[in-house]
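Note that one protein chain is taken out, while the other chains of the complex remain in position.
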Amino acid sequence: MREMKLFLGPQHPGMHGNASVHLFVDGDIIKRSYLLPGMLHRGFEKGMERHSWVNNISLIPRVCVVEPDINEMAFAMGVEKLAGIEVPERAHWIRMIVLELARISIHLMAYGGLGGPTGNYTLMYHAHADRNTILNIFEKISGHRVYHQYIVPGGVRKDLPIGIEEDIHEFLNDLESRYTEYRDLGIENPSIQARINDTIMLPAHVVWELGVTGVGMRSAVGKAYDIRKVMPYARYDQDEFDVPTGTYSDATCRIDIKLQELVQCIGIIRQCLEKMPKGEVRVPFGKGQSMRWTVPAGHVYSVVESSRGEFGYYMVSDGGTHPYRVGVRGASYPQGLLGIEKYLPGTRIDDAALWIDTMGVCSPEIDR
Amino acid sequence: MESTKFSPITKLSKEEVDRKWWEIGDFFRRNSLWMLMYCTGCCAIELPPAMTSAYDMERLGMGPMATPRQADVLLVTGYLSLKTLRRVIYTYEQMSEPKYIVGFGSCTINGGIYHDSHVVINQLDQYIPVDTYVAGCMPNTEAVMNGFIDLMSLIKNKKADGWKRYKKNYEWYKKNQIDSLGEVQVHDEYHQ
Amino acid sequence: MMVGILTGFGVALFGFVWQTSLGGISRKVVARLQKRYGPKWYQEFLDIFKLLSKRATSHGWIFDLGVIMALGGIIATAAFMPVTNDIFAFADFDNFFIYVYLIAVGMLGMAMSASGSGNPLASIGVMRALTTMLAYEVPFMVIVMVIIKHAGTSSLRGIAMAQQDAGMWYMVALPLGFIVAFICLLGMLGKKPFETYIAPAELASGPMVEYGGKQLGMLFIMHEITVFIEVSLFVHLFLGGAENIFVFLLKYFVVYSVANLVSNVNGRFKIDQVVVFFYKWILPLAMIQAFVALYMNGWWN
Partner (left out) sequence: MTNTINNVEFVRNLVEDNYKVNKTEVIDQYQVSFEVEKEEVHRLLAQLRSEGWIQMSYLSAIDWIADNEFELVYIVFNWEKPVYIQVRTRLDRDNPVMESIMPIHPGCKYYEREAHEYFGIEFPGNPDFHKPLILEDWDDMPPLRKDFDPRAYSDAHFSSREYPETHENTLGQESKVAQRESRMARVFKVGKGGKK
């Protein structure tokens, strides 16, 4: 069989983002594979330098479309650390609720995304139906379904709407009641287990070599390496939640960890809703002229635990009204580029799309 | 005196017959639009809720199709960097006639939030013929469904003729593409 | 002779219309399973006529000839299919082996035109379609041989009459055989657990990658009639044929919607898992059923 070249190209039903994977295939086995990034590149870091600190609040969530709140939180924490702003107590708890709701919506999308390459579209439809309820809750909180611009430097844009607690509680109870049904449809489904058991391995030495973080690392190394535990930000230290880990990291283990994290998120949100104090939600910055607000000079690397791993903003300010340099460390950068080049060959064509989903490769983060 | 019941059958000219067949074809094309599974930009995150149980695009007869040959609607969702635009032009030219384009988000109308970026084009209409736009920076899912219904009504009153415009002034489109993109030829780093 | 040919076309047309509308209804049933409304019941007709109204690119004469050969072969097979005891085209031509032979003509036509389209994904899809066909044909043949041996005749109506006279369907008489045949039916219809050859996520709809307007429309018509042939074959072999048209339609509806619901809750196997699954589990079951039916004819007749 001579070597054939196939494109898991920008236009492919299995490719969720917009990146092109060049597969050199012998029969069904992939011999060499390269990810060609850059389809979604829009000069994001150059754009950040041209907008003032306040304008960037609207540009920030557009980095990674699947989890915009993680970017807002990382940017807001970075600016607060540079400018030395202290966020009021209630804002911390509201931020945690928004972040955990975003994490549930991403895990649901990732779990539904498992249905695409394996062909179980019913799982995808059910997961997206629930995710849509979260988007409606976000629309009530911040006015927009996907890009909320809700977490701003200095706290949260405005307080939670009255009566949002009932919606959140109702959604959480509904999701929890159908949790076993979700497990039967996906991870306990024998036809899907045949696709994800003992395949797409991620051994521990690969984790350190690539720099994989998040679910990939926790499923391979077996320790609770989660930024919310290791470097608690925004009152995560006052919430009891445990971090699921595993040592034998195949696709099933990673997806199982994501489902257990889903349950933990539900617990976190419930605790936040009880412990949330009354009071101020935002510290105004820039005494009225927010467009000419200057942040003192300094370097900071602010980090947030996204659903795929450590998501960091490296910010440099030279004391002006515009950020001097902003670097974005995407959580799926290592798995995406180097992982596909070194660890995708050897699998079959059918596993390529599944490999990209379970490893959590999100192409807007790679191109920025 | 002739009988008024059977008026003489007016002999339809060839164009009228074609137009009648075309209207019947439009009825079928309108009610079974197949969109191409190609998430070109960040507005594509509003397609899953539109396709799945929340808003269910299949009620309108629309469904995702895997390859450009089979699809008739190309949804250009979100901003277009130069690399994506080259591949969108490739894909558009592979689709079978009559084909339609829906531009999502303000980035296809005037460059949106990336109007000053060195890699994002500002106006999609210069490069490929766009039939209808859905405004908004990430248009809401209801707006997306309204966009589809707008496209259907355009097909109904025969205004969705983007592919005819593309054929008629092909050189103008090609000149714009070459000016902005340098060359539309796609040769990637790993092309042996 | 002319009447036979006309009724043959009538049966093929009826099969197409009935299966297409049933396809629309089953898409609504599956939609309800997925918490949504689903398309209009005549959506499949709209899709097919829309495809026929579009212009499409052709990749050479093999590409077009293959599609015509596929459609012609399948319509010819459907013409021989008896619908009920008294509605049939040719009296003594409804032998089981005619269907097996003529379906192969249709499938090979499609394979020829798919590989003629020059797209590597299409050739991989065709290879997978033939391997899946190899996997599910063998157990199915074993079970059908048992039925033919037992019913004494290999004509479809004869088998149906045998079951009606004995008042005992082969579904009850050969329970293991029924399960094996149902799983092979899932393979034949290309339903979800064994849908590897038109898997959108890997091969971008396999052999149908390069098909555009008219060719794709003809392929859809061929697919609908193929489904009609296979399901009505299953009904005649295992559910005892039909006295009148309504019984046939009811049995057909039940078999098709059960296959559809089973397929919509399962994921897809990989191609090697499909072959291993059939040869490791289904073939031994078929062998056991054959052994029990032929040599231990004790308890049921």
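Which chain is which? They are A, B and C, in the order written, and residues in each are numbered from 1.
Rule of thumb we're sticking to: a contact is a pair of C-beta atoms (placed from the backbone, for glycine too) under 8 Å apart; a residue touches a chain by one contact, two chains touch by 3 or more.
Keep in mind the model is a prediction, meaning the values are calculated, not measured.
Asker: Out of all the chains shown, which come into contact with the hidden one?
Answerer: The chain that is not shown touches these displayed chains: A, B.
Asker: Touching the hidden chain in the complete assembly: which of A:4, A:85, A:201 or A:300 does that?
Answerer: A:300
Asker: Which of A:37, A:153, A:216 or A:360 sits in contact with the chain that's absent?
Answerer: A:37
Asker: Which residue, B:121, B:145 or B:160, contacts the hidden chain when the whole complex is considered?
Answerer: B:121
Asker: Can you list, in ascending order, the chain A residues touching the missing chain?
Answerer: 37-38, 41, 43, 45-47, 50, 81, 208-211, 213, 223, 225, 230-231, 298-301, 303, 310, 312, 314, 316, 324-325, 327, 329, 333-334, 337-338, 367
Asker: Provide the residue numbers of chain B that touch the chain removed from this figure.
Answerer: Output for chain B: 82-83, 86, 109-111, 115-123, 126, 176, 179-180, 182-183, 189.
Just so it is clear, only the chains that are shown with their structure count from here on.
Asker: Taking contacts as defined above, which has more of them, B-C or A-B?
Answerer: Result of the comparison of B-C and A-B: A-B.
Asker: State, to the nearest whole Å, the distance from the C-alpha centre of chain A to the C-alpha centre of chain C.
Answerer: About 44 Å separates the centre of chain A from that of chain C.
Asker: Just curious, how far off is chain C from chain B if you go by their C-alpha centres, in Å?
Answerer: One centre to the other, that is 36 Å.
Asker: From the mean C-alpha coordinate of chain A to that of chain B, what's the distance rounded to whole Å?
Answerer: Chain A and chain B have C-alpha centres separated by 31 Å.
Asker: For chain A, what residues touch not just one other chain but two or more?
Answerer: 5, 12-13, 125-126, 129 - these are the residues of chain A that touch more than one other chain.
Asker: Name the residues of chain B that each touch 2 or more other chains.
Answerer: In chain B, 37, 52-53, 66-67 touch at least two other chains.
Asker: State the interface residues of chain B toward chain C in the complex, per the touch definition above.
Answerer: Spelled out, the residues of chain B in touch with chain C are 24-25, 28-29, 31-32, 34, 37, 52-53, 56, 58-59, 61, 65-67, 69-70, 72, 96-98.
Asker: Would you tell me which residues of chain B are touching chain A in their complex?
Answerer: 36-42, 44-46, 48-49, 51-54, 64, 66-68, 79, 81, 83-84, 87, 91, 113-114, 116-120, 137-138, 140-141, 188-190, 192
Asker: Within the complex, which stretch of chain C touches chain B?
Answerer: The contact residues of chain C facing chain B are 27, 31, 34-40, 43, 46-47, 49-50, 53-57, 200, 204-205, 208-213, 216.
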